[in-house]
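Every protein chain of the complex appears in place save one, which is left out.
Read from first to last, the chains carry the letters A, B and C; within each, the first residue is number 1.
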Amino acid sequence: MNPITPVPTEIPRTSSPLTQRTMRAVVKAQAGPGAEIREVPVPTVGAGELLLRVLRAGVCGTDLHIFEWDRWSQGRLRPPVTLGHEFVGEILALGPGVTEFRTGERVSCESHIVCNHCLACRTGNGHVCQNTKILGVDVDGGFAEYVTVPATNAWRAPASIPIQVAAVMEPLGNAVHTAFAGPLAACNIAVTGCGPIGLFAVGVARAAGAARVIASDVSPYRLDLARRMNADAVIDAAKEDFVTRVSEITDGRGLDGVLEMSGSPQAMRDGLAALRNGGRMSLLGLPKEPFELDWNRLVIFKGITLYGVIGRRMYDTWYQMDNLLGSGRLDIRPAITHVMPMEQFAEAIALLRSGSAGKVVLVPWGQSA
Amino acid sequence: MNPITPVPTEIPRTSSPLTQRTMRAVVKAQAGPGAEIREVPVPTVGAGELLLRVLRAGVCGTDLHIFEWDRWSQGRLRPPVTLGHEFVGEILALGPGVTEFRTGERVSCESHIVCNHCLACRTGNGHVCQNTKILGVDVDGGFAEYVTVPATNAWRAPASIPIQVAAVMEPLGNAVHTAFAGPLAACNIAVTGCGPIGLFAVGVARAAGAARVIASDVSPYRLDLARRMNADAVIDAAKEDFVTRVSEITDGRGLDGVLEMSGSPQAMRDGLAALRNGGRMSLLGLPKEPFELDWNRLVIFKGITLYGVIGRRMYDTWYQMDNLLGSGRLDIRPAITHVMPMEQFAEAIALLRSGSAGKVVLVPWGQSA
Amino acid sequence: MNPITPVPTEIPRTSSPLTQRTMRAVVKAQAGPGAEIREVPVPTVGAGELLLRVLRAGVCGTDLHIFEWDRWSQGRLRPPVTLGHEFVGEILALGPGVTEFRTGERVSCESHIVCNHCLACRTGNGHVCQNTKILGVDVDGGFAEYVTVPATNAWRAPASIPIQVAAVMEPLGNAVHTAFAGPLAACNIAVTGCGPIGLFAVGVARAAGAARVIASDVSPYRLDLARRMNADAVIDAAKEDFVTRVSEITDGRGLDGVLEMSGSPQAMRDGLAALRNGGRMSLLGLPKEPFELDWNRLVIFKGITLYGVIGRRMYDTWYQMDNLLGSGRLDIRPAITHVMPMEQFAEAIALLRSGSAGKVVLVPWGQSA
Partner (left out) sequence: MNPITPVPTEIPRTSSPLTQRTMRAVVKAQAGPGAEIREVPVPTVGAGELLLRVLRAGVCGTDLHIFEWDRWSQGRLRPPVTLGHEFVGEILALGPGVTEFRTGERVSCESHIVCNHCLACRTGNGHVCQNTKILGVDVDGGFAEYVTVPATNAWRAPASIPIQVAAVMEPLGNAVHTAFAGPLAACNIAVTGCGPIGLFAVGVARAAGAARVIASDVSPYRLDLARRMNADAVIDAAKEDFVTRVSEITDGRGLDGVLEMSGSPQAMRDGLAALRNGGRMSLLGLPKEPFELDWNRLVIFKGITLYGVIGRRMYDTWYQMDNLLGSGRLDIRPAITHVMPMEQFAEAIALLRSGSAGKVVLVPWGQSA
């Protein structure tokens, strides 16, 4: 054995290419409710990273939970952290080793920074990486003038994609992942829960050739948005019996698939009951707490397949979005109901809480909407 | 062991429920070119069968081959046989044991009568049954006033489906089987060969959410029909380089899938060359003779999946058609270019041979189009 | 429209080919606990049916439930009915229309008599037919000297398959369906619950190339049988922590798949916790009542696929069993712990209730074991 000369295992981060040293950002500054707009340092750009000027950013239900400092947030966030995990930006600088992008390109971003070393990552299942860090949750995110992201997390969003759409490809990808987890074409599909991702899913299922897309919710406002996303039928689950209505709409055949977006135990039970035998339910909505199910009647005797959806297939889902949006087959703009200055982040959160919004998109400082 | 009383293993066929004893039909009367319109007995209806009044029937390229008495026909047909394997009819009578239909219902028919006993049949692969008999080829078919079919081969075609469409669900099912043999939604798909089934496939791929549907043929007439079926782009393979044009249309990405409908060696080679690595080609078109392929360059190094398509998935494909047509997502009427009296069968064959027709539908005697 | 001569829609059942008019059978004679050995008429053989001399029959947990007259039995059975849904027999006579079998052949039987007309049946999913009738539950079964079955439900069981194995291909098929519902080869698989079907599943997973097969139960007796079925490791869930032990056995990787055979809420939760992200759980065991699950932690965040298993794929599962048994890859005899006269049905039930048996096989009157 020859003596070994040690080699460095760390590549130092370079300083920012900008002369500007600080920027404005929406920061979770401390453990507790709320968030602040602060002046923070412009991020540095490390090996394999991109420095982006943020162009637009979407507000997510998770941001509401973080703002309200719910139990999940308390267990996960380590303030201070800049929020924002849905955004599109323009590339300002390339970190060392990045060759596949050029400055000036517009990119939308995958929020999951995965380890690339665990079994899930090594076998094409990065969406369930055991060591995932999330932009805007675990590391600084895109509610800011600038952000750095791993180049692997960037996906070109050319000018043909409207900028507010490019801003929300991350949650759109949740909808695509959920919808594409089973057959859609020529199928009867229900989307249970019409928050922004549910609304996107209505559009995705339509674009992907579902025979009938049925949307359900308990909010007339959201059901109206579902109609604008071209749902073939909507069910007000507060007033109508879901299973009965589905049977009517499908001539008694039932559903081939359910895209569960509500996290509601009742929606899940109703969805399972309305599935035809052998159907599938894909679960994206997060229940608030454990709940019980009549497994025999709703799952086993019916030969149902259930699939838990987290994140986006990396990066199959992005390729699919690219094709859906680039071809014009999918238009999610009816579900984007508000565009407002990032400065008004608190108002955006209030709007979300009120339930009278679809997707809300923020415009950073110094840019016009 | 107790002595065994023998039991009958054959159920006698009943006589026809019609007072009419004979009917007109297009009959391959003898080994050799041509076909005749003849007066033949009205068929009897056996156990498990339906007696149908034929409402409309489609003419297929196979009928042309049979008319011309090509080598395949010589090896397969045993004249006399009534031709016609694509048709829709009204149920006049139910054979013994049939409980799932009522008289008066309108049904389209699967042409493959399968044995239900071979390994393929027993494992959900009836489309490759080793003992298949085909209506209008091996047993009397639907170019006639009446026809009997096994009840298992009938699929309800309600009034919401236009009658000329219901007539050609059999070849439409070829298109659906081919298209649905791999991913379609958000994919770049080419259909090589725009005969009637290719034209149907253009519509199917569009309805099933393909991002871009590219149709190729060497006939301007057929390419025009492809445009009317909403192809996103058409390629005249006689004048344009297929691979170059596909690359342009797909921004260099290539095809995710090819639906091969021409049987042309060049189309198949071009299709493989234009596929992205890891893509799929589904083969329905029948080459006239064996031909060679550069397996390494076109299949192995690219990680391609090839799938040979025969018939229709029994009866998944019919359920898919039902949903595609019933929901209005798919309209194949632009591909049905001619409706003519069954009496003019010879003219229909001439029309097909001329290449200046899409799908031709025939109207039996005593009915108006 | 011509006048229609009515045709019969019912084929009369023929009388039995046996001179013997009555036979002994285990009959659920009335609503309430218990079952009786009775003299009943030898069944007649209808169109499409086979008359079998029963050679061996397996006793199932369901028979125990029927004997004890649990809530499910009360809702489902309509006494009197001859019990027994697992059996092998010799063909004594063929009903009208049966051509694919000959007398003297030995056949094992699928217990689900499906309608062949519903959507599930028409699309290759007969195992979830909405109109299933079960031999020995809804119609007279195989705890008798003779039984009639639809010819479609018979599967040849040649002499190379031991007769007690041929008797229990129905429950073995449950194990195969469950195991084959996801990847097995090169996978880490756990079987939770080592009743007879769980024990069979251990053997099936081994034969199908699972890298490690881990069996769990709370009964040392059953765990010992699991060892004899060649489980690589066993976990006594009453004494050991399932998740910890799995982690040790799999070098921290977790399970690729769980075959849930216990119906125990704790087994299901533990199984989900021990699955690697992206793994699958196939559910055959029937929980006694609804129970709750932490969906977020155990299913959604992990990207798990759950599949409810009922019956056997018709007849893919039977083909798979045929190959597994015929090739000698699978030997389930260690799980068949008792062979006893059918006359001792009550003793067999008592044995099952005691928990000190694997699979129990019964020998009809007049035959030696």
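Throughout what follows, contacts are C-beta pairs under 8 Å (C-beta built on N, C-alpha and C of every residue); 3 or more make two chains touch, one makes a residue touch a chain.
If you're wondering where the values come from, they're calculated on a predicted model, not measured in any experiment.
Looking at B:R38, B:K133 or B:R276, the residue that reaches the missing chain in the full complex is B:R276.
Among A:V26, A:V40 or A:L92, only A:L92 touches the chain left out of the display. Listed residues B:V40, B:I91 or B:L284: the one in touch with the omitted chain is B:L284. The missing chain, though absent from the display, is touched by one residue of B:P220, B:G308, B:G328 or B:G366; that residue is B:G308. In the full complex, chain A touches the hidden chain at residues 2-11, 14-20, 45, 47, 92-100, 103, 116-117, 119, 122-124, 152, 313, 315-316, 318-319.
Interface residues of chain C facing the missing partner chain: 176, 180, 184-188, 207-209, 211-212, 232, 319-321, 323-324, 326-327, 329. Although one chain is not displayed, chain B still touches it through residues 119-120, 123, 125, 127-130, 253, 276-278, 283-284, 286-287, 290-296, 299-310.
Here is the rule we use: only the chains that are shown with their structure count from here on.
Note: centroid distance chain A to chain C, computed from Cα atoms, is 43 Å. Residue positions of chain B touching 2 or more other chains, listed in rising order: 319.
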